[in-house]
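Working notes, structure below.
What you see is the complex with one protein chain gone and the rest in place.
Chain nomenclature is as follows: A, B and C, assigned in order of appearance, with residue numbering initiated at 1 for each chain independently.
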Amino acid sequence: MINFQCDYAQGCHPQLLERLIAANMEPHPGYGLDDCCESARARIREACRQPHADVHFLTGGTQTNLIAIAACLKSHQGVMTADIGHIACHETGAIEATGHKVLPLPAEDGLLCARQIREACQAHYASPTREHTVQPGMVYLSLPTECGTLYTRDQLAAIYRCCRELGLMLYIDGARLGYGLTSPVNDLTLADVASLCDLFYIGGTKCGALLGEALVIVNDALKADFRYGIKQHGGMLAKGWLVGLAFDALFTQGLYFTICRQATEYALAIRNALEQKGIPLGYPSYTNQQFPILTAHQLAILQSKYVWEPWQTLPDGRQLVRFCTSWATTQQQVDSLVSDILRL
Amino acid sequence: MINFQCDYAQGCHPQLLERLIAANMEPHPGYGLDDCCESARARIREACRQPHADVHFLTGGTQTNLIAIAACLKSHQGVMTADIGHIACHETGAIEATGHKVLPLPAEDGLLCARQIREACQAHYASPTREHTVQPGMVYLSLPTECGTLYTRDQLAAIYRCCRELGLMLYIDGARLGYGLTSPVNDLTLADVASLCDLFYIGGTKCGALLGEALVIVNDALKADFRYGIKQHGGMLAKGWLVGLAFDALFTQGLYFTICRQATEYALAIRNALEQKGIPLGYPSYTNQQFPILTAHQLAILQSKYVWEPWQTLPDGRQLVRFCTSWATTQQQVDSLVSDILRL
Amino acid sequence: MINFQCDYAQGCHPQLLERLIAANMEPHPGYGLDDCCESARARIREACRQPHADVHFLTGGTQTNLIAIAACLKSHQGVMTADIGHIACHETGAIEATGHKVLPLPAEDGLLCARQIREACQAHYASPTREHTVQPGMVYLSLPTECGTLYTRDQLAAIYRCCRELGLMLYIDGARLGYGLTSPVNDLTLADVASLCDLFYIGGTKCGALLGEALVIVNDALKADFRYGIKQHGGMLAKGWLVGLAFDALFTQGLYFTICRQATEYALAIRNALEQKGIPLGYPSYTNQQFPILTAHQLAILQSKYVWEPWQTLPDGRQLVRFCTSWATTQQQVDSLVSDILRL
Partner (left out) sequence: MINFQCDYAQGCHPQLLERLIAANMEPHPGYGLDDCCESARARIREACRQPHADVHFLTGGTQTNLIAIAACLKSHQGVMTADIGHIACHETGAIEATGHKVLPLPAEDGLLCARQIREACQAHYASPTREHTVQPGMVYLSLPTECGTLYTRDQLAAIYRCCRELGLMLYIDGARLGYGLTSPVNDLTLADVASLCDLFYIGGTKCGALLGEALVIVNDALKADFRYGIKQHGGMLAKGWLVGLAFDALFTQGLYFTICRQATEYALAIRNALEQKGIPLGYPSYTNQQFPILTAHQLAILQSKYVWEPWQTLPDGRQLVRFCTSWATTQQQVDSLVSDILRL
């Protein structure tokens, strides 16, 4: 079976594995205070053009989200998100477990816009009973979104401007950031992202690392004492160097972008095949996730060779499914799927 | 420099690394629902002689502690621990962050006893204002303790009996369980431990794995819906198979015990040398952590070749320090330290 | 100005004030363990026909809701509610602050129905990734709802049956219970309510008391140790007898129902006048809250004599407002408003 189900099925990119093999028996200081982490931090700061950013390495997305959000919010504040945002839908109430309400906003194709943030925030402050409701303290967005869509530079800049005016922190979940930044329709650089939010994370788990995310704190006001919160929430790895080493390799000679670009190209080849056959797509995604709407007949044909993720059953019985490429996807796998799609 | 500072400085045991290399490019189902985890669970159940135990793989000790404790306690309950317990002293209030008070009890050499648990619990229930204080709901103990000491089978059985009588859950933190169970002064088997508590964890991070702990739930009442809490607290690895694979290797042909036994023997060789020289020891530890009390002069001699962990400065200026062996310690390193101690 | 803004503007019913004056200098045991509370508990149990119910006196609705919900839910569970439910909209994230997600369901006229609860719950359990979402553990509903509507006996019975089948607790917020039970369209008795949920509260603050709510726990499984949670959340009044005394008076010779029935009748007189004039109503409320949709011109006329609560501005500029009667409303005030409405 050929796996297009998700982008976290395999271990790590071979270059990272080599680094791990080489470093395995070396003693390293604990808790992320080692040279691998320091080197990775320096490379990430440079790639982001943020020489003063703080960089912390964590083990997964939910953990990173809850630690980042709990650190930024005051106790009476909540976090705004698209209604399909990962923190709203797929983290078992992790944010609420830290005491904060998630404030969902309706979002077409998973994208928030500055206007709706501004309106929701102004409506809050205009209300005479605002103290009886949760104060918005932060905006969370995913880049790319949960359905593979992307913010343009203008859209993100407008959201960030709006957040600064309204006293909201802006946090970007970059679980699949590499696949977004290497999309042909994307006009944001990593440095752009870093300059258009208060903090964000660069996903490693889905982009070539065994595990790990790199949280980048750009806003000085959020830097102090951040490591306490990491430890408090069980996110401080004894062997933090494992994640540091991975990011050091990923940000050496642009490996992160190289491997993500390849996966995105593969995904677009699949997309082209789907469009060629007139198969409708659930979301306008130009990243590593593709969401075709397939008939039971089409799925029956494909299921002998491929694994995908079911997403939603439509009222007419067709299924919206997700095909996902990753750094581990091969040309051969893509060729196979493309030709099978064209034969449908 | 020769590292005796901690037992989590290196990566993983070579056999685990080989398994990882072999499995790296294989696709695995996510979130711990894969064959590696299933196989590891089966091996652990067998090693524990608990065919019906639930086994969950987590990434670190603090995370495991907070998830296990939050899942067991009712909202008005707290957890009793030795005053030097890891949850009381070294986890940045992780338990309190889930809403529960840690209830420390004075403990000689880090060991709780059944009588003090009973007395504290009875004092709570005898008080007419008990509802104004936190109800004890659980006992947390470490095996070995934070200072390397061990509970005997009789002591642990008495504590567990006491807990059952008083309606308290008993949870054992086994971050260094392998080093405890292989101590020559230990009379507990892994199966004993499993039968004398409600849930416990087998430490991997400090005992040969890159990262990971195996939480074993013996008490049926605690099993339902446990994975929700893991996800909620950011402890569910996308690539859970990484930890499953490690434990599968560790519990194949007794590797876990083999490598821990070696480390414990090394530690006792160091202990013998210290005793031979009349160097006092801070705690009666017969596990992989040794706590000599050394003079400034002695430390000055040793510091050119060895790294250790400072623990406490005594009023007379001497230092209580920790020398720690691990699965990665070599005979040569131990021989070197032993002969340097004997030359002091 | 004549006050129709809310039902908590005045102090307490004169009979309660007399009881307070008489008892003021008597010493009472603290924390709700006094004879006033015991007598009130007995009267409430009898009125509910629940001789074994536990009754606790608290100071306000938000406090009662957060204590009751936090006591019932497991840490990975959330509480379902109508989207306009008080806990979802007007309690500053009080439930989330205890770590639990509020799960809103769309609700016409503020009413939930058994079918949507069942479908939402079944969808949760049918999902292969259910552990990545919050498990429903409880249903919260308001009787009457936030917009004055009422559940019929059949509707409530269906919801409770559904909750029992699905393992959900059912909790009823009765902030205005008296005004609901005395509505001419209501077919529920207090004993019905008590037999059709696991726990509920009888509102005092809005129904004649200076302050206080009576939480009635019917389900045996929820009774143990409840007072710990009250103290933990700051809800245990040193002078608990103040609230006990109020409920003792309210449940003597049916005073609670007498004064609420009067207020409901006044509200319906206002409703009749509105309907007679063809003024549209925002919600089909037959309780003490009425929600006319008025033009700017109509409001301008009324505002010289009356105070009401603004609710919502409609796109056409008209306003949905709330007129609220209470135990303190007089015939004269109602007559005045009715004749001014008819003159509009």
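Keep this in mind: a contact is a pair of C-beta atoms (placed from the backbone, for glycine too) under 8 Å apart; a residue touches a chain by one contact, two chains touch by 3 or more.
Just so it is clear, the structure is predicted and the values come from calculations on it, not from any experiment.
*Asks:* Please work out which displayed chains the absent chain touches and list them by label.
*Replies:* Per the contact definition above, the missing chain touches A, B, C.
*Asks:* Looking at B:17, B:37 or B:97, which makes contact with the chain not pictured?
*Replies:* B:97
*Asks:* In the full complex, which of A:16, A:37, A:70 or A:334 touches the chain missing from this view?
*Replies:* Selected residue, touching the omitted chain: A:70.
*Asks:* Among B:42, B:89 or B:157, which one is in touch with the chain left out?
*Replies:* B:89
*Asks:* Touching the absent chain in the whole complex: find that residue among C:145, C:182 or C:232.
*Replies:* Spelled out, the listed residue whose C-beta touches the missing chain is C:232.
*Asks:* What residues on chain C make contact with the chain left out of this view?
*Replies:* Chain C touches the missing chain through residues 3, 5-6, 8-12, 14, 17, 20-21, 23-30, 59-67, 91-94, 97-98, 205-206, 210-211, 228-229, 231-239, 242, 328.
*Asks:* Considering the whole complex rather than only what is displayed, give the residues of chain B touching the chain that is not shown.
*Replies:* 75-76, 78, 89-93, 96-102, 129, 131-134
*Asks:* Touching the absent chain: which residues on chain A qualify?
*Replies:* For chain A, the residues touching the absent chain are 31, 70-71, 74-76, 98-99, 131-132, 134-135, 225, 227-232, 236.
FYI, only the chains that are shown with their structure count from here on.
*Asks:* Could you pull out the chain whose C-alpha mean position is farthest off from that of chain B?
*Replies:* That would be chain C.
*Asks:* Could you please state the distance in Å, as a whole number, between where the Cα atoms of chain A are centred and where those of chain C are centred?
*Replies:* 42
*Asks:* Report, in whole Å, the distance between the mean C-alpha point of chain A and the mean C-alpha point of chain B.
*Replies:* Once rounded, the distance between the two centres reads 34 Å.
*Asks:* Would you mind pulling out the distance in Å between where the CA atoms of chain B average out and where those of chain C do?
*Replies:* Averaging C-alpha atoms per chain gives centres 50 Å apart.
*Asks:* Find every residue in chain A that makes contact with two or more other chains and list them.
*Replies:* 91-93, 97-98
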